[in-house]
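Of the protein chains in this complex, all but one are displayed in their positions.
Each chain gets a letter, A, B, C, D and E, in the order it is written, and its residues are counted from 1.
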Amino acid sequence: MPVITIDGPPINDLETKRFLVRSLTRAAAHAFAIPEEKIIVLLHESRPDRVAVAGTLISDKKEKRSKLEGEISCV
Amino acid sequence: MPVITIDGPPINDLETKRFLVRSLTRAAAHAFAIPEEKIIVLLHESRPDRVAVAGTLISDKKEKRSKLEGEISCV
Amino acid sequence: MPVITIDGPPINDLETKRFLVRSLTRAAAHAFAIPEEKIIVLLHESRPDRVAVAGTLISDKKEKRSKLEGEISCV
Amino acid sequence: MPVITIDGPPINDLETKRFLVRSLTRAAAHAFAIPEEKIIVLLHESRPDRVAVAGTLISDKKEKRSKLEGEISCV
Amino acid sequence: MPVITIDGPPINDLETKRFLVRSLTRAAAHAFAIPEEKIIVLLHESRPDRVAVAGTLISDKKEKRSKLEGEISCV
Partner (left out) sequence: MPVITIDGPPINDLETKRFLVRSLTRAAAHAFAIPEEKIIVLLHESRPDRVAVAGTLISDKKEKRSKLEGEISCV
């Protein structure tokens, strides 16, 4: 019955998604000592304009970085 | 003030959605002995490639089943 | 696999808790057209000093009301 | 490490989103007495047909109001 | 910045808790291809009278099982 919820960036590759839910399920089944059949995993995919760290949206951080890299590469 | 959150498959039929939020609200209002006006329901719709049970994505389970049914119906 | 989470005041009566989880499960099973066995309900009990409406903790609202009632009953 | 999650209507204006995550982060950093770098904000945008108050979907409330306004403006 | 939340039964053994958060963090860091420092894990411990499967509280299921086992062992 344990429920694992992950809020993270979108995962485009299906194989990576499979790896993630399999690994989380195994770890939880082992820690709770219950069968894997009872574990539910929910992936909440968050776009970078919907997550903030230190008060700044991830989408803004990326822009800053890209600009900086642009300037550097222009030198 | 109670908040009910449901993570479930998308519901396409609007009438079914209405039934769901009405039923959940009534049950909660009754159990908490508070007016229905105070109950909030949030529907989080999860695509089958974002939910896993027993370490397997729901979208993968469906494919397996469909394949199997395909093979059976081909007999 | 749907997961229903309720953030609400503590329910002390076990029979009321049973009613709540049974009602929510039935409504969800009906709406999603899936067996009740697949529905999980999580009760998150929130103390009144951990919930706020309109920017005021529930525990503070109760105090105000009690004071008011005290004053009225003293008349 | 505190995580702030907001379930609310979609915010289309990027500047408003920035204001929201900045304000929430500042308030939390101040209250928990920890650096802003440690605060994460997750915006869960909920469409009006996925939120209900008092057992009625927000999208249905709006329709009712619009109809009413329509009738009034037709007089 | 990914946040992993687990709603599960209480874990009393500290070493098991450490194993769980380490395993979940590693799996997520690998899948999202980001450093482990950015991963947050929140353990929400749920008592058996606050979780239901198939409309029945876990605490009630255990009682039923215990009773049954009691009867069997009495034979």
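We adopt the following convention: a residue touches a chain if its C-beta (ideal position, glycine included) is under 8 Å from a C-beta of that chain, and two chains touch if they have at least 3 such contacts.
The shown structure was predicted, so the numbers you read here are calculated from the model rather than taken from an experiment.
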*For the full complex, which residue in B:I11, B:A27 or B:L42 touches the chain that was left out?*
B:L42
*Tell me where the left-out chain touches chain B, residue by residue.*
1, 3, 40, 42
*State which residues belonging to chain C touch the missing partner chain.*
7, 44, 46, 49-57, 60
*Which parts of chain D are in contact with the chain that was left out?*
1-9, 11, 16-17, 19-20, 23-24, 26-28, 30-32, 51, 53, 58
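Convention: only the chains that are shown with their structure count from here on.
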*Which one, D-E, B-C or B-D, has the same contacts as A-E for more than half of its contact pairs?*
B-C
*asked:* Can you list every residue of chain A that touches 2 or more other chains, as numbers and ranges?
replied: 1, 3, 5, 7, 17, 26, 40, 42, 44, 51, 53
